Every structure is written in structure tokens, then in C-alpha cells.
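One protein chain is absent from this view; the other protein chains keep their places.
Moving on, here comes chain A:
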Amino acid sequence: MEGSKSNGYGECDQANLKATELRLGLPGTEEEPPLKVESPSFNSRKRALADDAESVLQDGRKSTSGVPPPSKAPIVGWPPVRSYRKNIYSSPAEVAEGGAGAGYLKVSMDGAPYLRKVDLKTYKSYQELMESLENMFNITIGDCSDKGSDYAPTYEDKDGDWMLVGDVPWNMFTSTCKRLRIMRGGSRS
């Protein structure tokens, strides 16, 4: 006569037990059974509820008793989006980020023990970015094409190639830059 909180029952038994159990409480009320996460038991839980938990709205209409209880368990085939579309959304965050011009990127500098991170969205031009990097690493990069400087800022693009910072328009740079590396002295050639 244990109520719905008992853990000892299999799924098939639970519905039958509910029908015959003696309880205190008004007829038509039902305690929410503990929710599980896996889909198969989720649906059988839904089935049990459907039998018992029909509520009647103010004007006498029956509300839906097919509705699953609020749960994070995924429902098979819902929302009705076709399978091939699901694959497109496999990394929506990436798509959104790439489109908006990247979030935080790693910046490394040859010889420096720690990497840093910058958010390209906070800069409007190469100059602003360079000034910020100079401050961050306490170095002088100067003009990107400055032959006098010891440091060359480079970046890894979408295709995995390492490019010199400064060749392409700023907007294009922000949308394809994946990480930054400040190369030093003899490592350039």
C-alpha cells in the first residue's frame, strides 16, 4: 500500500497499483510520481498520468490529459524538426559567434609563461587591438608592418593558416581570426 513514492515497483506494475491503491485524499487528486530522465520511462509515466490526472477547467471542459509533465527529458520527434535540420544546429554557438565576430580569443606570446584572452568585439580597429596587446604583455609592437619592432602579431584563421595581422580589413579579420600569437625576433622569417 505504499504510495507513489516507493521505488520498489516496476513500470508496468505502477499503473495497476495506482488503480487499486487505498489512499487518503480526495478522489481525482494525484501525487506527482518522481520523474525519471530516460525517454521510455518518461512516456510510460505520461501514460499513467493520462489515466488519472484529468483536470476539469472552470467551464467544464476537460483539459488535455495527454500532456507530459514538465520535464527535461527529450521527447522523441518533438519539436517536429526533420532530422537533416538537426545536424545543421549541432553547433549553433559556433555559427552565432563566427557571425558576430568572435568572442574571447587566446593570445600567446613567444617566451611568455601565460596566455591571455581578448574579446575582439571590444575593439574597433587594429590600432586599438595592438595598444591593448602592448599593455597586456608590456611590449612595443608599433605599426604592424614596422620593420623595427621585435614583435610580429600573427593570427590563426578559419582554415588553420597562420597569417600576419593587418593585411585584411578589420571586419574580415574579426570574423576569421581564431587565435592570436605574438611572434618574437628570430622566430619570424
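The rule is simple: contacts are C-beta pairs under 8 Å (C-beta built on N, C-alpha and C of every residue); 3 or more make two chains touch, one makes a residue touch a chain; residues count from 1.
Just so we're on the same page, contacts and distances are computed from a predicted model.
S.K.: Name the chain not shown, per its UniProt record: "F-box domain-containing protein", "DNA repair protein RAD51 homolog 4", "Protein transport protein" or "N(6)-L-threonylcarbamoyladenine synthase"?
M.R.: "F-box domain-containing protein"
S.K.: Going by the touch rule given at the top, which residues of chain A touch the chain that is not shown?
M.R.: Here the touching residues of chain A are 11-12, 15, 39-41, 43-44, 46-47, 50, 54, 57, 61-68, 72, 74-86, 88-89, 92, 95-96, 98-100, 157-159, 168-169, 171-172, 175-176.
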